[in-house]
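Notes follow once the structure below has been shown.
For this view, one protein chain was removed and the others were kept in their places.
== subunit A ==
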Amino acid sequence: MSDSTPLPEPAGFPPVTVLAAIRRRPLRFLGSWWPWRCWAYLGSGFLIGYPVLLVLVLLLGFGVALAVVGIGLLLLLGAVVAGVPLGALERWRLRWVEPEPVPDPHTSLAGAGPAAWLRTRLRERATWREFAYATLLGPVFGAAGFAVVTLLAFALILVATPAIVWAIAPEPVMLIPGRPVSGPLEALGGTAVGLAGMVVAAYTGALLAAAQVKTARLLLGPRVEADRILELTRSRVRLVDAFEAERRRIERDLHDGAQQQLVALSMTLGLAELELRGIPQAAGAAALVARGRGEAKVALEQLRDLVRGIHPQVLTDHGLAAAVAEVALRHPVPVTVDLDVPRLAESVEITAYFTVTEALANAAKHSGASRVAVVGKVEGDRLTLTVTDDGRGGADPGAGAGLAGLADRVAMLKGRLVVSSPVGGPTRLRVEVPCSG
């Protein structure tokens, strides 16, 4: 889909991770860079993990032993905050196997100097989580990494046996003890076993790397971030709901207030006109009243269009298909509507409706289209809607505030909006929204 420009996508479409790479194309995974990245990650993890383990054991051991002296406490504190630079290193190293960077969980410092640094860091949960990660790194991930890298090393040696046999001939080589291999060709069996070993090392390496990524995300990433995103999404949902409620209120106020007043006015004028018609001397006044009534009528028509634009009652009463059919009837460009949808949740119907009206308005204003087609259906629990015109295309989804706003609304419903508008047309707008029912 090189011709389509996806608008800001909602959360839930992350870049490819190692597990996704395996799941999507298990065989192509072997030929990709992924296994190498995982091996490098695990191997270097082993190289870092054991020194870290050693340092921690020493610091903690001496710390506990010397605690009564006082300096032991300092050693213990040192062991805890040693996790901070290690965390930074590990977050950087994570980039080898994780496309999405893990942000630094630490807050800014409350003052200058080592004392302030120590005070701030020791009070943070992030520091303690990093310490927990540091204790895991050597014994758990280091060991696992060591196992995989060792397996890989043996596999590589086996793969290379024909070359080794050839290099050290005529000395005998024994792949299986007691049975010397006579030449490079016979050593090909070892190559096969080695390749199998590499495949195993690739998959286990990937799974281990994925497990470590998960753990690292949990322990090295900011916890509050997730809460904040959830809170942000919630507040956006609240905003959209409030916005919608406000629209309904304005529509109701106009309907119950100004519209009824205007109808009453035009009724009174109509009665006055009737009375005046009976009086020959008042012909001029009758004409004026008739004009006033005509003006009230125009005002009513304008108000009706305005109210419909704010919130179409037919959408509430008759649903999406009927409301879109009404819009199609009024559209300056012929619109064919093929909407096979039941009544849906109100938020889904409103979003779908405004998507269609926005697309139709754009088609009429910019595209030079001579036909527009609206097609919609519910499959499983997803509503898909496409609006296609035969215009000249070249629409820039980023430019229209209307489309960006729609993308936000669609994202709120955990759906997606895709606009495809190559120069020369056609322009196609597609919405997918989950809906239950």
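Going forward, a contact is a pair of C-beta atoms (placed from the backbone, for glycine too) under 8 Å apart; a residue touches a chain by one contact, two chains touch by 3 or more; residues count from 1.
One rule holds in what follows: contacts and distances are computed from a predicted model.
Among the names given as "Lactate utilization protein B/C", "RNA polymerase subunit sigma-24", "Raffinose/stachyose/melibiose transport system permease protein" or "DNA-binding response regulator", UniProt records the absent chain under the name "DNA-binding response regulator". Contact with the omitted chain, checked across A:67, A:118 or A:314, is made by A:314. Only one of A:100, A:301, A:346 or A:381 touches the chain withheld from this view, namely A:301. When the whole complex is considered, the residue among A:245, A:264 or A:279 that touches the unshown chain is A:264. From the options A:67, A:325, A:345 or A:404, the residue with contact to the chain not on display is A:325. In the full complex, the hidden chain is touched by subunit A at residues 252, 255-256, 259-261, 263-264, 266-271, 273-274, 293, 296-297, 300-301, 304, 307-308, 312-314, 316-318, 322-323, 325-326, 328-331, 334-336.
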